[in-house]
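Before I ask anything, here is the structure I am working with.
Note that one protein chain of the assembly has been removed; the remaining protein chains are unaltered in position.
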Amino acid sequence: MSTRELTFVQALAEALDLCMAKDPRVFVLGLGAPDAAAVFGSTKGLVVKYGPRRVLDMPVSENGMTGVAVGAALRGMRPVMTHVRLEFAMLAMDPMVNQAAKWHYMFGGQASVPLVIRMVVGRGWGQGPQHSQSLQAWFAHVPGLKVVMPATPHDAKGLLISAIEDDNPVVFIEHRWLYNIHGPVPEGIYRVPIGESKVLRRGRHITIAATSYMTLEAVRAADELAEEGLELEIVDIRTLNPFDETPLLESVRRTGRLMVADAGCRSVGFASEVVTRVVEQCFSDLKEPPVRITLPDLPTPTTRALSNYYYPLARDIAAAARRLAGRPPKPQPEIQPEDFLDVPDPTFTGPF
Amino acid sequence: MSTRELTFVQALAEALDLCMAKDPRVFVLGLGAPDAAAVFGSTKGLVVKYGPRRVLDMPVSENGMTGVAVGAALRGMRPVMTHVRLEFAMLAMDPMVNQAAKWHYMFGGQASVPLVIRMVVGRGWGQGPQHSQSLQAWFAHVPGLKVVMPATPHDAKGLLISAIEDDNPVVFIEHRWLYNIHGPVPEGIYRVPIGESKVLRRGRHITIAATSYMTLEAVRAADELAEEGLELEIVDIRTLNPFDETPLLESVRRTGRLMVADAGCRSVGFASEVVTRVVEQCFSDLKEPPVRITLPDLPTPTTRALSNYYYPLARDIAAAARRLAGRPPKPQPEIQPEDFLDVPDPTFTGPF
Amino acid sequence: MATVTGTPPPDVARQMLRSILRIRMVEERIRDLYADQEMRCPTHFSIGQEAVAVGVCAHLRRDEQVTSAHRSHAHYLAKGGDLQAMLAELYGKATGCASGKGGSMHLIDEAAGFLGAVPIVGSTIPIGVGAALASVLQGSPVLAVIFFGDAATETGVFHESLNFAALHRLPVVMVCENNLYSVLSPLSCRHPEGRAITQLAQGHGVWNRHGDGNDAEAVHALAGEAIAHARAGRGPAFLEFKTYRRLEHCGPLEDRHLGYRKPGEYEAWMARDPLKLYSQRLRARELVTSADLETMAREIAVEVEDAVTFARSSPFPTREQLAAHVYAP
Partner (left out) sequence: MATVTGTPPPDVARQMLRSILRIRMVEERIRDLYADQEMRCPTHFSIGQEAVAVGVCAHLRRDEQVTSAHRSHAHYLAKGGDLQAMLAELYGKATGCASGKGGSMHLIDEAAGFLGAVPIVGSTIPIGVGAALASVLQGSPVLAVIFFGDAATETGVFHESLNFAALHRLPVVMVCENNLYSVLSPLSCRHPEGRAITQLAQGHGVWNRHGDGNDAEAVHALAGEAIAHARAGRGPAFLEFKTYRRLEHCGPLEDRHLGYRKPGEYEAWMARDPLKLYSQRLRARELVTSADLETMAREIAVEVEDAVTFARSSPFPTREQLAAHVYAP
C-alpha cells in the first residue's frame, strides 16, 4: 500500500482523471468545470486531456442541466456534475429527487440513472446564509439517492470512483475545509465501497459518530482527551445513505456512550437519525443519553463575530465528552468576536 | 363554544374567507385557485367575493411565482400560495429556503416575509412516486420556516388564521385524506397558536406523538386498544417547527413508553427528531426503546397491490403498541393485494 | 433525409389514419372500463389530440427517442409502445410497462424508443435534451422528440433546456400541444395577450413553426421539416400545434358543466375532430373506403380486447416487489 501523500482535492482530481481515462462514458459537467479555477482544483488538467466536450461548462441553469444529466445518464453516459456550493443544487430538486432518485423504482427496475452530483459545502470567510448550507439531511431522507461524505483524501478518491461506477444517483458532498488536508492515497484505481462506515480510531469510553469535516474535529478532540485518559472511539459515517450502522452499534455496545457530530442544522438533521437508530437497537447498552454536536437551528451569519460562535469546534466536542463521561470541565479561553475562526488555516485568505 | 360541524376543507375555506374579509393585504395565489375545482374546495367562492386579483391564478412557474410572492410579502402583502401537490413546491426551494426563510435573519431583522405556502400531501388512487411525497422533514430542518400540519377541522381553521397573521414564512401542509372529516369548528376568527403541541387523548400506558393524518390512525388504534385495557396518550404535533416538546416530555415521564407516528419516509424523518428530543431529555424515564411508525424508505408505488403494504395503518400502530407494552399479539386478517386501501372512504373514486 | 412536405404517400396516410383510430379506440375502451374502478391511477386522456402524436411519430425510427408527460397515451402508442403493457400498467399489474409501479402517468417502452413519461410538468424536457446530448457525445447523433403541453412553456426548465439545446445544436424536436388549457385555466391567465408560443422559441433563436394539430397531414408536413432540420445537425426545432382536449383534464368524463370552456368552443373543435377529419379526407381521396375503416376498426377492437384480457388476467405484483428496485444493483 502506497504511502504517497495527496491533498483531498488532488485525490478527487485523480479519481476523475482515472475514471475518464478508463471509461469514455464518464464526463464532467458544471459551472466553470473547464476553467482556470477548476472547481477548487478538483478538475485541474482534465479539459486539456479530455477536451471541452467531456469537461463541459454550462449556463447558469442548474435545474435544466441536472435534467439534461439525467437524460444523458439514461442513454448510456455517466455524468459527474459539480456545484461549487450546495445551494446551487437546490434549484434542481425536481430532477434529483423526483426523477433521478425514483426512475429505477417507478419504471420497475428497467432503467437506471448513473449520475454523480458533487456539492461543495463548508464555511469560512463570511460565506453567509446562502453559501454555507449543509443539507445532507435532505438527501439522506430521499430513498433512491445515495449520499456520500468523505473525510480523508483516501476516501475522497476511493468513494468518488465507487460513486462514478455506481449505477445509481449519488450525492457526493465535499467540505471545502478538507480540500487542503494531506493523507496517504494509493496510486491507480481503488474503491471504497459506498455504504460502509469506518472505525477511524479505537477507544474505550465514548463512541462518537461523525460526518465529513466533523470527523476531523472529533480526531482533534480525541487527541486532547487522550492526554486526560479519556478515550473516544471514532466512527466515520462516510455514507449517510445507505447508512451502515453495524460498526456504530457494535461500538456503542462496548462504550455505552454515544456522541454524534454532524455539521448540519440540529433539528431533523442527520444526527437525529444516528441517535434514533442507536437508541432503537442499543437501548439497554446506553449508560447515558446520547449527545448531538451540530450547528444550531439558525441561518449562517456572515460576520465572524457571530460565526465564531456558530460552528462547533473540537473543544466543544471535548467539553461535551467530559460531561458525558462525568469528568470535571476544563476551563477554556473565551472565544473573542475578533478571533479568526473563519479560516481552516492561515493560508486561507478568501475572498471565496 | 360552537358545536357547528364543518369538514376540514370547509374550515380551510372559511379561514381564508375571514382573513381576506378582514385584511386587504391577504391574497390567494396558486394554480387553479379561482377555478371550479377551487383547490379541492378550499378556495370555493373566494373569487366571486374578492375578484380574480385577490384570488390569482398563475402560470406553471412555481419557482418564479414563489419568488414573486416573497417580493409581494416584502412590500406589504400577505400572500397565501397553494400547491395541490407538495412536489410542485420542490421547484421553489430557492425562494422558500434561501430567500423567505432567511430574509429576516440575513438582513438583521429589518424586513420579514409574511407568506403562507399551503401544500397538499397524501395518497390514494395511485398517486404514485411523484404525487404523494410528504417532505415535512425537509422544511422542519430549515431555520426560519414554520411548519404546520393540522389534523382536525378546528385546528385547520385556527392554524391557518394564525399562519396568515404570522409575519414569517409558514409551510402549511394538508393531508388530503383529512379533507372530508367532520368536526366542531367555531364561527368567526379564532386562532390556534403556532408552536403548540396538543394532548388529544389521555392514557396511562403509552405516549404516541403523531402528525397530521397519522393522528387519526392513532385515535383509531387507541379506540381498539382501549377495549383491551391498553391506554394510549396521543400528542398531536400540530407544529413541527417550532416544535413544542413540553407536553410530550411530560407525557413520556408518566408513561415511560414512546411511539411516534409520522407519514414521511423513515430515515432522517421527523419521527427521528421526536425520538431524539425525548431520549435526550427523558432518558431515565423510558422503560423501553421508542418505536417509529413511518413510511418505509421507498418511493411510493402506484399500484394498490403494493401501496396496500406501503402505508402504516391503525392496526400497525396497535400491533406495535401491544409489543411495546408486552401484550400478546392479536391475529389480524392478511391484507390482500386487491383490497381497496387506496381510498379514505367509499365516496372517493378518483381519478385524482 | 429530405424535407417532407405536401401529402404523405398513400401507405403512410393509411397508416396514420389507422394509428389515430387505434389510439381513439384504446382510450374509448379505457373510458368504459375506468368506471369499473379497477384502473386506479390518475389518467389523462388524449382524445381529440391524437393527430399530433401520430403525425410526428410517423417520421420516427424505432431507435429515435421520445419523451412525454402526464398525458402520454397517444405518444406512447404512436411511437410503438406495447399496448398490452400499457393497459396492464393502468390496471397496476406486474406485467405493466412499469411493473405496476408507475400507472398511467409513468409510461415507458425503451424497446420502442419511448424513453419515459412523468407527470411533473416540464421535467421530461431536459431529459429528452440529455438523451440527445448523450448520442452526440457518443458520436452518433440520435433524434429526441419531446412532447409537452402549452403550460410546460411556462416552466423555467423549458427555457433552460431550449437554450442548452440551441447552444450545442442538439438533435432535438420539441412538440408543444397547445390545447388552450392547463387543467381548467385558459391561456389568458398564463400567457401575455398577443404573444405566440412559437415566439418563445424564436427568442432562443430556435427554428420554429406552428400549425393545425387536428389536421394529421399538416402535422406530418411540419414535423417532417422540423425533424429534417434536427437530424441534419442544424440544431433544435420547435413546433406548436393547436388542438383541443375533449374530456376533463384528468379522468374519463366530459366536463362541460364546469363552464370553463368558452361558448361554442367545444362544438367548433368537435366539428374538427382529427379522426373524423382525416377519415373523411382519405375517403374523399379514395385511399380508404368505409369498408376498409370497418375492417380496421374490427382488427383494432380485437387487439384491444386481447390487451384488456391480458391486463385483467395478469397477476398483481407480489408484496416482495414493494422493496425491489429502489437501487440498481
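A, B and C are the chain letters, set down in written order, and residue numbers restart from 1 in every chain.
In this section, a residue touches a chain if its C-beta (ideal position, glycine included) is under 8 Å from a C-beta of that chain, and two chains touch if they have at least 3 such contacts.
In this text the structure is predicted, and so the values were computed from the model without any measurement.
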Subject >> Among the chains presented, those that the missing one touches >> reply: A, B, C
Original post:
In the full complex, which of C:27, C:64, C:160 or C:177 touches the chain missing from this view?
Top reply: C:160
Original post:
In the complete assembly, which of A:24, A:41, A:128 or A:195 touches the absent chain?
Top reply: A:128
Original post:
Among the options B:67, B:186, B:256 or B:296, which residue touches the chain absent from this view?
Top reply: B:67
Original post:
At which residues does chain B meet the chain that is not included here?
Top reply: 27, 53-54, 58-59, 61, 63-77, 94-95, 98-99, 103-112, 114, 143-144, 146, 167-168
Subject >> Chain not shown, touching residues in chain C >> reply: 154-160, 163, 166-167, 169, 189-192, 194-195, 199-205, 235
Subject >> Positions on chain A contacted by the hidden chain, ascending >> reply: 31-32, 35-37, 52, 57-61, 63-64, 87-88, 91, 125-131, 296-299, 301-306, 309-310, 337-338, 342, 349-352
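Assume only the chains that are shown with their structure count from here on.
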**OP:** Just grab the chain with the largest centre-to-centre distance to chain A, centres being mean Cα coordinates.
**Re:** C
Original post:
From the C-alpha centre of chain A to that of chain C, how far is it in Å?
Top reply: 42
**OP:** Indicate the whole-number Å distance between the mean C-alpha point of chain B and the mean C-alpha point of chain C.
**Re:** 36
**OP:** Could you grab the centroid distance between chain A and chain B? Build each centroid from C-alpha atoms only and quote it in angstrom.
**Re:** 31
Subject >> Sites on chain A at which at least two other chains make contact >> reply: 63, 94, 98, 105-106, 143-144
Original post:
Which chain C residues sit where two or more other chains touch them?
Top reply: 96, 98, 100-102, 106, 118, 120, 156, 326
